[in-house]
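One protein chain omitted, others in place.
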Amino acid sequence: MTEAARFSPLDRPNSYVGRSVSRPNAAGLVRGRGRFVDDLTLPRMLHVAFVRSPHAHARITAIDTAEAAKMPGVVRVATIDDIRDYCSPWVGVLDHLKGIKSAPQPPLADGKVFSQGQPVVAIVAASRAQAEDAAELVDVSYEPLEPVTDPVAALEPDATVIHPELGDNLCFQRGIDAGEVDRAFAEAAHVVETTMRFNRHTGVTLEPRSILCDFDPSERALTLYMSVQCPHMSKNLFAKHLGLDENRVRVVCGDVGGSFGIKIHTYPDEMTAAALSVMLERPVKFVADRLESFVTDIHARDHDVSARMALDAEGRVSAIEMDDLTGIGSYSVYPRTSGIEANQVLNLTGGPYAHKNYRARARVVFQNKNDMCQYRGVGHPIAVAVGEHLMDKAARMTGLDAAEIRRRNFIPEDAYPYTAPSGAIYERQSHHACLEKLLEACDYKGLRRDQSAQRESGVYRGIGLASLVEITNPSPAFYGVGGARIASQDGCTLRLDPTGGVTLATGVTEQGQGTETIVAQVAATVIGIDVNDIRVITGDTDAVPYGGGTWASRGAGIGGEAAFQAGKALRWNILGVAATILQERAEALDIRDGCIVNAKDGMERMPLSELGRIVYFRGDTLPKDLAPELVVTRHYTQNQYPFCFTNAAHACHLEVDPATGLIRLLNYWVVEDCGTVINPKLVAEQTRGGVVQGLGAALFEECLYSGEGQLMNGSLAEYLLPMAGEMPDIFVDHVTTPTATSELGAKGVGEAGTAGAPAAVMNALNDALQPFGVEMTDMPFTPEKVLRALGRIGGGGED
Amino acid sequence: MILAGGQSVIPALNMRLNEPAVLVDINKVPGLGVIEEKGGVLRIGALCRHEQVRKSVDVSAHAPLLTKALAHVAHPAIRNRGTFGGSLCNADAAAELPACVLALGATLNVESAEGSRAIAAEDFFFGFFETALEEGEVLASIDLPVLGATGRHFFDEAARRRGDYALAGLAAAARVEGGRMIAPRFAFISCGDRPLLAGALGELVATRYPDAPAEDEIAEALARDLEPPEDAVTSSAARMRIATVLAARAIREFQQNGGRA
Partner (left out) sequence: MSRRAITLRVNGEEVTALVEPRLNLADFLRQEAELTGTHVGCEHGVCGACTVKVDGRAVRGCLMLAVQCEGAEIETVEGLAASAQGSELCEAFVEQNALQCGFCTPGMLITAAELLDDNPAPTREEVRDHLSGNYCRCTGYQAIVDAVMDVAAKREMS
């Protein structure tokens, strides 16, 4: 028997892989014993509040801080001139995004402001309330400059250039031209085309961005308690820009109250807080309030797309052409850049389908708005909505059913591994199986019958399908090759303790998605112990192996495989020691339920606690040359493909009230394939949470800006989020196609829900609106837009 | 500034939109939290919490419109604290209760050091968050005529999410006596700078009873009284459209089953 087969996680006795183990860290959270950044108080701790720009674009002519500095509790009022020597600016570019450019971004505004909410002055005081009291007395004089908000206008030759040193407002552009697109369109039996608008929205983590910075001048050491996704990345960035020795910067990430891509970027206010801690040699805490969060947490999407699709007479896609224009605010966000989302839109559009001819262009444009960057789903929701909307239009044009046209166009089962015309490589996907299982789960035929019957009585229901691919388990090709110090590898350290329990430290992080449970399940399975005997450490850069943390749906696939490999190594080490103690061949032994047993008959030979006792306290009884090693570390990098793509099929069922324009979600179904399912409940919950974020994008969420670059709805009363009352129950099931890139076979599942939901909602809505002969492609789908589309109210601004 | 339930005042303080020098908490003033029916009048104390009113048997018997409307007011934890009187004094055109007291023809009893006075609901709401309350006056209670056997009522609103301010909403009441509809009052939410009574619609409906006006006639009548605001998401036209749809539904209910749902 090969080593791999012996330790296959799926057939180990007492395997935890595939079981819905409860999350140990949830027990504390329900009792109010979480440890979030704002729960921490350090001796002599100070608080920082910011005076932020009310203008989208302006020159600062004077800053008067005299009155503020006199206020009770105020310790320091700082402008860029005070901070400059403590923190250097940063530039959000990557080498592999050819031609991407951005301006140096300072921690506090340096002469000009480029978006509303940009921090201008920092006030440090004994309490947050006192800092805010003083902030009201800071007097900043501005000379307003012309705000550039519309991406199309921003590219006009005579447009105001936001950062004059860059020459123009184009941050990045990329084109793909594969196959013979013009010929395919010329020869097409059918051509469908569309223009689509993807609303700017944001993550709204319930716990705002939070950081507590503690500088110790004696060692020039900085400890950062952060609500963050990638502790090692943050460690590097703060060290670099604060001019500190990276070895003396420690990031500690406790509980994180939601992240979704929001807490993965470099924010000027957080950098300033750290610089102030260094300057003042005291702990400084910054917790964004909700209003600050809306104007400064990265925003997402904001794309205008035009696209068309060519089909032959049988409804087979022969070509796709698209053009994507996206506004990203005034800086490309550091260090991941704001070019990645558009890049992914190009890579992924039409992903599930076997077309050969593809032409696409993306333009990424600066504007005087808050910065746009990677948020859950990164590019996927746009790519999926474009492809799936065109597919539905094609179905209507050709008279094929929406499911049937997808069947005809999926990449053939025997074509894998498959290289798409965008260059994306798919190891193996299960589009057919997912779609068929989905249609059965939702009783597709029954829904269609119900739809016809309901229409008779004036009730308009729609069914929307969406098939998708999702990027997970990224290789270094994502960021590393571009020069960013963002690790795609991850590590896991396992230590057998004298009790027979295991302490596990991993570089992937816990944001509520269940990473700690997943790695414990994998390690417990491979070692052969009770999952409750594993204690997991994450988030502390002083304590865990160097790793990438949480991004691109990599926790289970990358972190899980590192735990798998570490588990194998520890198990082998344990068996080696046990073999010596028991005078037995290691191959004849196994570990089950925390006991060394005979591999053959399972007879108990020695509990691990006894082995631990001997190794740690009675080394004198062991042979002199044994050198037992009960701590192991293994790292894993997924290197076979740029990414491990997953796939899924979604269905949405909804009802439109043509009288009021209100849309009611009735049901939602997902069948997804993330490879090996380690914990079915956690996979389902990742999917549901992701779907609801996508439903929010489709129906409710939008950062509304005025033409002058002012956010008009920056509070929870005005920015509508999906709530329990409007959300449907969501059915989740699986098809399992393990990836062969790892022994565990797990791919990611964090973003597929968000990727598919906007497309499924849009297709369901347009299906419901068929009797009226109208189509909607401008998200979010508000009652106003529905009434307008139906002609119930007039076109234009006024009725 | 007076602090009652605080569900609108305190958010403004937290956001530093308002920095009053003095805040007078009236929550412990005795006698303002009582609901009682006496001689055909239902009296609701200004400090009665929304949940208290919503669950009150007296209210569901004598002013069921309120019971229905209060289910749309925010969410349970807000309703546990927010007060009936506070909502009226806040005079938000998008709130449910101001429209309800207009539809029901309520009288608002106001107290001050100088004495007391009664203000009819239609004279209470002045404009954008403005009321007839003078400096030094406090709303003490609200009197509502009880809904007799001939009374009819309707409440509905179109909101994107539960508990949200409505795109448009309608509180309506009328009496049907001797085959005639008497004093139908249609009060609209989110259709002006304050809760608005659509007088022209009331007349039209009363005149036509037992027939119902057509939808375009309803729209025409509403255009005379309503002036829905516009924001970045919802146009005045959309609110008007929804108001028309709600009015048609109300009129249909009044006709079909007497609106005693």
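Each chain gets a letter, A and B, in the order it is written, and its residues are counted from 1.
In the analysis below, a residue touches a chain if its C-beta (ideal position, glycine included) is under 8 Å from a C-beta of that chain, and two chains touch if they have at least 3 such contacts.
Keep in mind that this is a model prediction, so the values were computed, not measured.
Novice: So one chain is hidden, and I want to know which residue out of A:Gln513, A:Thr646, A:Thr676 or A:Thr777 touches that hidden chain in the complete assembly.
Specialist: In the complete complex, the chain left out is touched by residue A:Gln513.
Novice: For the chain left off this view, which of A:Asp82, A:Asp214, A:Asp255 or A:Asp371 is in contact with it?
Specialist: Candidates A:Asp82, A:Asp214, A:Asp255 or A:Asp371; residue touching the omitted chain: A:Asp255.
Novice: Check each of A:Asp38, A:Glu629 or A:Asp657 against the chain that is not shown and name the one that touches it.
Specialist: Checking each option in A:Asp38, A:Glu629 or A:Asp657, the one touching the absent chain turns out to be A:Asp38.
Novice: Spell out, residue by residue, where the missing chain touches subunit A.
Specialist: Those residues of subunit A that touch the unshown chain are 22-23, 26-27, 29-34, 36, 38-39, 129, 203-208, 255-260, 289-290, 511-514, 681-682, 685, 688-693, 715-717, 721, 723-727, 729-730.
Novice: Touching the absent chain: which residues on subunit B qualify?
Specialist: 3, 6-7, 10-11, 13-15, 23, 25, 27, 51, 74-78, 80-81, 161-163
To be clear about the criterion, only the chains that are shown with their structure count from here on.
Novice: Could you pull out which subunit B residues touch subunit A in their complex?
Specialist: Touching subunit A: residues 11, 15-16, 158, 160-164, 167, 232-238, 240-242, 245 of subunit B.
Novice: Note which residues of subunit A are touching subunit B in the complex, please.
Specialist: 132, 136, 291, 659-662, 699-700, 702, 704, 706, 712-713, 715, 717, 720, 723, 725-726, 782-784, 787-788, 792-794, 797-799
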